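Contents: one structure, followed by commentary.
For this depiction, one protein chain was excluded, whereas all remaining protein chains were kept in their positions.
Think of it as A, B and C in the order they're written, each chain with its own count starting at 1.
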């Protein structure tokens, strides 16, 4: 009867793959039509429901990749084949690469998974992109092989344990100085993305950033995920330079679960 | 969104035609796919909602014909062009004449309208049927011209004011004695229909009778219109000989609005 | 593969499966109830019987669409003194029946209940939300004290002979507590829920569609309310619950069982899926149970409370 259904649907875990000591990919035998940059709401019954970017979709089944840190992601990390998990979505818009010829992808930490998916989709279309991956240390890197097959991969870590000892914005500045890119696609901590965006602005290169806020409904009704007059859950999560440029909140403010506006630093420290 | 909708829909009266001093046809500019024998629930806001057999459907618009006697039908008789009336339906099964070659139609009083519709549909299929119409007096007759065009019409009145001074079952007995009919279709007071059915049984001719009970839902849920284990509103209103033969209530009992089982005589006298 | 067992016992009454025809549907004559019995239902409930003959409201009394049914039939009744043929028909049924009754005062409930109990039906159900009761609708099912007094009074006349279920209304903030009061007063089971107060207005006609203006909402739109009410009641009582409201598929049935139902009242599904909805729903439940490793329907009752 219903056309839209935004109740979670329970699906069985097909496989759990650890990408690094603190990051795991949960895969389901599910076909879902998802574009890179879209996400699903993942429900662990009696625990919580969280937005997770889609890492794999289509023939390979559905998958997302979680950084295990808080209570819910810890429980995600403990999932076993056959366990039931609730999923609704996919939600949000996606990285638009219809017009891009040469793309630069910039992923930080657990922002890498959706970009790995994007790099693969670009490769399928015959595009060879550059991928800058950053993490605190080598233990935070992931999908190096997978990305390596689809793009030219450059790695950096804060502590230099692998790749360049640098932060991604530095590598972005270098890359943009060296080559002409049509568009920079980025996902990672917002403070990093703000810096990446600033580099793009200096060079006059279009940027698409996938943003995070605290999500409740995921379909643009409750208003929790607001960013200026946008709803990150439904108008985003991917925003282009035109919006990022005039945004008064991007890189600065987020909203706590209470609804209070807080600085991004507070958000990062205390969460919501 | 909804597929089924059994709420009344307000439609405007296009025309009111008086068929005789106490019977009027209400016509609407409405296309509705209706088969002869089906009925609609007609709602006069703030007054009542009543089942009414469909007299006209298709290209000519939708119409029903009411005998003006009680409060609601009196108000139906007072309807004017442009007035709003609620309609839901069509409901019920219909007279089945797919296999009949020669048919006898027997209408008493306000049972005539659905049979007039039936005679026309039969004529369209090239069937020439016989139509026996009965009424108390000539003032109760209706659709003589209309039926005359579609069938061989025989008229009788209780008082002999027009046609034969006789009751319909007598004319039925004569007709069945004189000619071979595949099926007898009847609508009118149930006591008359019982007699018509008995004549059919004597001759071994199939009979289809359109029955009435007090209706509420009209879609087979409330149970008010029960006749043995059938629901007249949805399983009927047309029942064939196989059922009529074994029915313990046909021609005998009805159910008052209170739910009490009462004899047909009581039903006729006090209504529900 | 283990056989699926849908059978259960409701206060000692054995049902082949948990589906029960809800009161007010097809219950005017025993012939139609018998027909429902042939459609795989576990038990049937009579249309509620009141103290005196009453015709109910004029039409429209029942309207519906795919989302909900709205009715203000108005509890028509021949009166308990005039239903001898129905009792006769009921006793011939091959499945258990539930005798539903109502009054408009404590005394009337007791009066009808005494007569009912003397006839020893398998189960009695008290419809506590009578829309034309003297002192305004739902008074008995939405007032803790009245509900308690009523059940006490009824149990005083019915004694231990017949199990009595109290049928409650969603139109209150505290159905769990009301159910607990009924249990304390001696109720043997709870039926939850009756319809929710509702109305539809035809905007072209500029007036409510139902003759009585206000009516009761049933069907799919009622289900989330029913689930919550059954869940509330299950938390507060130890007696069985006939979970009722918006069940039209096997999945709905499982949901209401998990909320706390032992039996399942089903009405509006007849409109949506036909009289054989009982068979269909049982088939779907069975298939779901098989797929999910359940063998007995009892395993589902209250499962969402763990």
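We take it that a residue touches a chain if its C-beta (ideal position, glycine included) is under 8 Å from a C-beta of that chain, and two chains touch if they have at least 3 such contacts.
Only a predicted model underlies this, so the values are computations on that prediction, with no experimental measurement involved.
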Among the displayed chains, the hidden one touches A, C
Which residue of C:28, C:198, C:275 or C:297 touches the chain not shown here:
C:198
Among C:80, C:116 or C:231, single out the residue that touches the unshown chain.
C:231
Absent-chain contact - pick from A:17, A:84 or A:268:
A:84
Can you work out which residue in A:167, A:203 or A:216 touches the chain that's missing from view?
A:216
Tell me which stretches of chain C touch the chain missing from the display.
67-68, 70, 137-139, 142, 169, 171-174, 196-201, 203-204, 206-208, 213-214, 217, 220-221, 224-225, 227-228, 231-232, 251, 254-255, 258-259, 288, 292, 303-304, 306
Even though one chain is hidden, which residues of chain A still touch it in the full complex?
1-8, 10, 41, 43, 45-50, 84, 86, 88, 215-217, 219-224, 226, 228-229, 231, 255-261, 272
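Everything that follows uses one rule, which is that only the chains that are shown with their structure count from here on.
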When you check each chain against chain B and chain C, which touch both of them?
none
Report, in whole Å, the distance between the mean C-alpha point of chain A and the mean C-alpha point of chain B.
69
Where does chain A touch two or more other chains at once, residue-wise?
1
Residues of chain C touching at least two other chains:
66
